[in-house]
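Below are the structure tokens for one structure; questions will follow.
The complex appears here minus one protein chain, its other protein chains still in place.
Right after this comes chain A.
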Amino acid sequence: MNAALLPSSIIGANPDAPEYLLAVDALTVSFDGFKAVNDVSFYVDPNEIRVIIGPNGAGKTTVLDLICGRTRASAGSIKYKGQELTKLTESAIVQAGVGRKFQTPSIYDDLTVFENLEISFPRGRSVFGALTFKRDAQVRDRIHEIAETIFLKDQLLERAEFLSHGQKQWLEIGMLLIQDPELLMLDEPVAGMSVGERIKTAELLNQIIVGRSVLVIEHDMKFVEDIAHRVTVLHQGKVLSEGSMERVKNDPKVIEVYLGH
């Protein structure tokens, strides 16, 4: 299914609507006095695809790090379905329904593709649960289904380290998919991919975004135009501009610092 087919009411959602999936409010983080993210606020609706763009060092990845708990905020709040995330541990945030894909493929090299997906299956996450976890039909079927989606059904028994770069990216997307998060965060999902892989990835993303909100960091403007409902432009840790791709593209401030180059 294509993103463009989603109801347009979602795209033009009223910003005053009370039910944001994710509400980032006055978020600030400083590293030794340097404010990598400075008073950033943005709101993501259910089923929205939001792309964050901006020049290098704008704080894009840091924003994702803050949301998923990898970095602790100095000030501000992040509310996910009304729940404050800034105080939760990384694993609790994942369990709340937030999934994150890292910039460089972050998978378990020593395990097979099957095992990589199995670990991400959202069951048996406590020590005791993991010890008594059964690889039952439900787990297997789901893994096969996901493997099919991410083009890796023939590599299930291969050790992940032997996959190509693009396949590793897909595997990580698959690992997220099996978690079934309501908010999916992707950091440069097509970086370093060949043209063929890029097309397949865009297709894959269009398939998996159905029924969830997605927050994407991406530099590839063609790709952004294809998928984004709304775009947030970050510059030096601050929100420079926000709105539809069309609006952002014609914003003089954005052209000056980013798109003009």
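Details
Here is the rule we use: contacts are C-beta pairs under 8 Å (C-beta built on N, C-alpha and C of every residue); 3 or more make two chains touch, one makes a residue touch a chain; residues count from 1.
As a working rule, contacts and distances are computed from a predicted model.
UniProt records the chain missing from this view under the protein name "ABC transporter permease", selected from "Right-handed parallel beta-helix repeat-containing protein", "ABC transporter permease", "Cytochrome bo(3) ubiquinol oxidase subunit 3" or "Polynucleotide kinase-phosphatase".
From the set A:V37, A:C68, A:L177 or A:I227, the residue in touch with the chain omitted from the display is A:C68, counting the whole complex. Contact with the chain that does not appear here is found for just one residue of A:E19, A:E90 or A:E225, A:E90. Residue in contact with the omitted chain (choice from A:V29, A:V44 or A:I107): A:I107. Only one of the listed residues, A:A26, A:A130 or A:V210, touches the absent chain: A:A130. Those residues of chain A that touch the chain absent from the view are 68, 70, 89-91, 94-95, 99-100, 102, 106-111, 114-115, 118-120, 122, 124-127, 130-133, 135, 140, 144, 148, 151, 153-154, 156-157, 175, 179.
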